[in-house]
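A single protein chain has been omitted from the complex, and every remaining protein chain is retained in its original position.
And now, chain A:
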């Protein structure tokens, strides 16, 4: 699959660290800080996952949806594109692009069910469908996304580490709480996750990593980014999320 990735639009569109996680001028005016932006993205990635669990779509769709979501906000502001609508619409679009369409009606039903108490989440089918078109434009119609899951399996087989697959798989899932998918080739993210799992499970893999001839500095960077999520953002106090969300334009 790797040969395929290198020729893909996903590969050509990989971003540097300073191209993600920045705060766009429109959001700065509203007082959103880089920290707020990070919290909102994590919160809404969780929302996408929740919706996906309810609508019973595959993990791959969730991963693609979150990648779309994060890619949109490297160029569009939260003020202009309400993340509470963009998140479910990303799931809707990803379900089509990954060939397991979720009905808009069903999606909207769960949108209302999951976050009915929260203000600003009241959206209807027509809102989702309108946003779908805007989203396609914001993504410049590039829809193919590669994920670390497949290279992960190949790499673990090669390393003889198939016993830790469950652990690594969950770490890969959690990597979508960061912008890593926009910045690194999927197999590098897979390696970063394997690295963490090996440390947790106390596996000796230095020799195997050395033979791979990959830039260990990059792998460690990826691992650090994921560890930062585990340390600081795994259980975010609700007040902090609410404070960040309150800075978004309020819908009437």
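Just so we're on the same page, a residue touches a chain if its C-beta (ideal position, glycine included) is under 8 Å from a C-beta of that chain, and two chains touch if they have at least 3 such contacts; residues count from 1.
Please note the rule applied: contacts and distances are computed from a predicted model.
Going by its UniProt record, the hidden chain of the complex is named "Protein kinase domain-containing protein" among "Protein kinase domain-containing protein", "Putative tRNA (cytidine(32)/guanosine(34)-2'-O)-methyltransferase", "TMM60 protein" or "Transmembrane protein 203". Contact with the chain not shown here comes from a single listed residue; of A:15, A:136, A:212 or A:236, that residue is A:136. Contact with the omitted chain, checked across A:8, A:79 or A:221, is made by A:8. Looking at A:33, A:53, A:103 or A:157, the residue that reaches the missing chain in the full complex is A:103. The chain not displayed touches chain A at residues 1, 3-4, 7-9, 58-60, 92, 96-97, 99-101, 103-105, 125-126, 128-130, 132-133, 136-137, 140-144, 146-151, 186.
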